[in-house]
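Read through the structure below, which is laid out as structure tokens, and then see the notes.
Missing here is one protein chain; the remaining ones are kept as they sit in the complex.
Up next is subunit A:
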Amino acid sequence: MLEFRTQGYNGYSVKYSPFFDSRIAVAASANFGLVGNGRVYILGLTPNGIVVEKWFDTQDSLFDTTWSESHENQLLAASGDGSVKLFDITLSQFPIQSWQEHAREVFSVHWNLVGKDTFLSSSWDGTIKIWNPNANASLTTLPTHSCTYSAEFSPHSPSILSSVSSDSHLRVFDLRTPASASNHLTMNIPIHTPPKPRMGAAAPVGVPPSEALTHDWNKYRDTIIATAGVDRLIRTFDIRAPAAGPIAVLSGHEYAVRRITWSPHLSDILLSASYDMTCRVWTDGSAMGVGSVRQENMVQDDPMVYGGGKEMGSMGRHTEFVTGVDWCLFGAEGWCASTGWDERVLVWDCRAIMQ
């Protein structure tokens, strides 16, 4: 396990470069992101450990970062002052562009993985904005009317994006649909829909709504989205059956789940980061064989675990809230990086913690 200290700054987001296997970006904030400056670190993984290649300071806290998919030296940062900033790591100090449109804190930024010419941001102001890096103003604003902690483009289509927000809903937008009344909204799924009752377990009732903080599209199955948040549960949904409720419900985290990300290598594996100071690896049970014995008996070990999904391992080396986690896209499957409020970035191999 490699370690780097973001001295004086509490981590909020970590992202591997899509171009280089040895480069990581970290968005961090002074004073736990409550008040004060932000900083983007560009870290290099070297035989001598993790070294800082560069950093950029900002006036307000930073809550997320994402690498450009079209330019290997550029990355975005989501700022507490409502701005979205584009940095170029070959230049010093200042962002090459800063877009100030959101009325409140920006909580997520994400680059279009297919189109590569657009990116999005989501904010506490209840909107998602679509941007082109060459335009001065946003291309589109999609209202969610609710503090939107996380928004993402589909990795399978340039015009489909999704969000989760504090109103406990997973929204899917399709930019090909007419804007008209629905503002491209094509799906609005209550995350707190109870799972389908299974034989041998009582039907869960009265699942309360709860703030959703993070979500991610499965990289292989183009209709599967995982969500997680304040109710400590990770759920997976199939957007082909939006009314069917979650297909997997994964419980284990002891506090809110702050970040989840599907494996770029394995279709059933996802990684989570939580306020309970752990990162955990999960299978949603969709891979062949997992959970099949229990399925035949139609009796679940744990009534909250559906479809045979389960926790595969836990990484407990952080000593404060874990807020960011990401997979390395290159090399052997399993390498990942995490960051948190303990002012540390950890780079580790999750195969080491899997049982």
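We adopt the following convention: a residue touches a chain if its C-beta (ideal position, glycine included) is under 8 Å from a C-beta of that chain, and two chains touch if they have at least 3 such contacts; residues count from 1.
Note that in this section contacts and distances are computed from a predicted model.
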Chain not displayed: protein name in its UniProt record ("acetyl-CoA C-acyltransferase", "Nucleolar protein 7", "Mediator of RNA polymerase II transcription subunit 7" or "2Fe-2S ferredoxin"): "acetyl-CoA C-acyltransferase"
Candidates A:P133, A:P209 or A:G313 - the one touching the absent chain: A:P209
Residue, one of A:L2, A:V35 or A:L139, that touches the chain absent here: A:V35
Selected residue (touches chain absent from view) among A:G44, A:G115, A:P155 or A:P194: A:P194
Sole contact to the chain not displayed, among A:F237, A:Y275, A:W335 or A:W348: A:Y275
Interface with the unshown chain - residue positions in subunit A: 32-35, 61, 80, 105, 124, 147, 190, 192-194, 197, 203, 205-211, 213, 229-231, 243, 255-256, 275
